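With one protein chain withheld, the remaining protein chains of the complex are depicted in position.
The block that comes next holds chain A.
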Amino acid sequence: MRKTGLYLLLLPGVLFLTLFMVIPIVMTIASTFYQDGSFTIQGYLQFLTDAYFLKIMLTTLQVSLVTTIACVLIGFPAAYYISKLGPRKKGILLALAIFPLLTSSVVRSFSWMIILGKKGLLNSSLLAIGLIDKPLEILYTPTAMMIGLIHLFLPLIIITLVGVMENIDPDLLKAAESLGASKLTAFWKVIVPLSVPGLIIGSILVFVGSLTAYTTPALLGGKQRVISTFLYQNAITLNDWHLASVIATIMIVITFVVIYFMNKLATKLNPKG
C-alpha cells in the first residue's frame, strides 16, 4: 500500500489526540516550570515542604498500598478457585465479577455510604446485636475509602488472575504431584510462580487505579483529601491552577514510574523468561 494511504488512515486520529490530549497534557506539565514569565520550580518546592501536602500524599500512598495488598490477598485464592471450575460455573462467576466492574463508580461508592454511614446498615446491625454501644465513625475516613476502593478494584485483579491461571498447564501440577510434591507444595511451587506476571500486572492496575481514583475518595472520604480530590479542590474550588498543574504532573510521574518499574519486575520474575 502506498505510504500516503497509510497516513490518511492514521492522520485523523493522531491529529485529534495531539490537539485534545497530547498538547493539553504536555502544556500542563510545562506550565509548572513557568510562573510570571520566568523559569521556576517553586510549585514543587512548595509541595514538597508543606506538611499538609505531604500528609495528603502519605494518606494517598497508604490507602493505595493497603488496597493493593488486600486485593491481592483476597483476589488470589478466589481467582484460583474460579480458574479450577468447569466452563459453565467459571463463566457465571466471571460474569458476576465483571458486572460490578462495568457498573458506575458513583453507584458503587454510594452503596457503601448506605452501609457505612452513622445510621447505616453496619452500625445498626452491630448496635442491634450489642457488639458496640455507639455508632462507629467509618464513613468519611481513610478506612471507608479503602473499603470502597477494594470493592472497586477486587474484580479487576480476580479476572486478570483467572485469565493468567487458566493458561497454566494442569499437567505441570500433576507432574509435580507425581514427583512427590504435596498439593500445597505444588500450589506454592507451580501456581504461585507462574501467576507472578499476572499478579504484578493486576497489582499495577489496582495501585495506580487507587492512587488516581476520584469518585470513591470524593464520596467516602469526606474532608479527608487524597491527591486526586486535592487536585480537583485546587483546580475548581481554590482556583489555584499552578498548584493543580504541579499535582497533575506529580500524578503523571508517579503513574509512569510505577508502571515502568512493575513492568521491569514482571519481565524479570517471569519464569518463562
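The working rule: a residue touches a chain if its C-beta (ideal position, glycine included) is under 8 Å from a C-beta of that chain, and two chains touch if they have at least 3 such contacts; residues count from 1.
Just so it is clear, contacts and distances are computed from a predicted model.
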Mind telling me which option in "Deoxyribose-phosphate aldolase", "Aspartyl/glutamyl-tRNA(Asn/Gln) amidotransferase subunit C", "Histidine kinase" or "Spermidine/putrescine ABC transporter ATP-binding protein" is what UniProt lists for the chain we can't see?
"Spermidine/putrescine ABC transporter ATP-binding protein"
Of A:I115, A:I168 or A:L265, which residue touches the hidden chain?
A:I115
Touch criterion as defined above, residue of A:A176, A:V206 or A:A244 at the omitted chain
A:A244
What chain A residues would touch the chain not displayed?
1, 5-6, 8-10, 12-14, 16-17, 20-25, 27-28, 31, 74-75, 77-78, 80-82, 91, 93-108, 110-115, 121, 151, 154-155, 158-160, 162-163, 166, 183-184, 198, 201-202, 205, 208, 211-212, 214-215, 218-219, 228, 231-232, 235-236, 241, 244-245, 248, 251-252, 255-256, 259
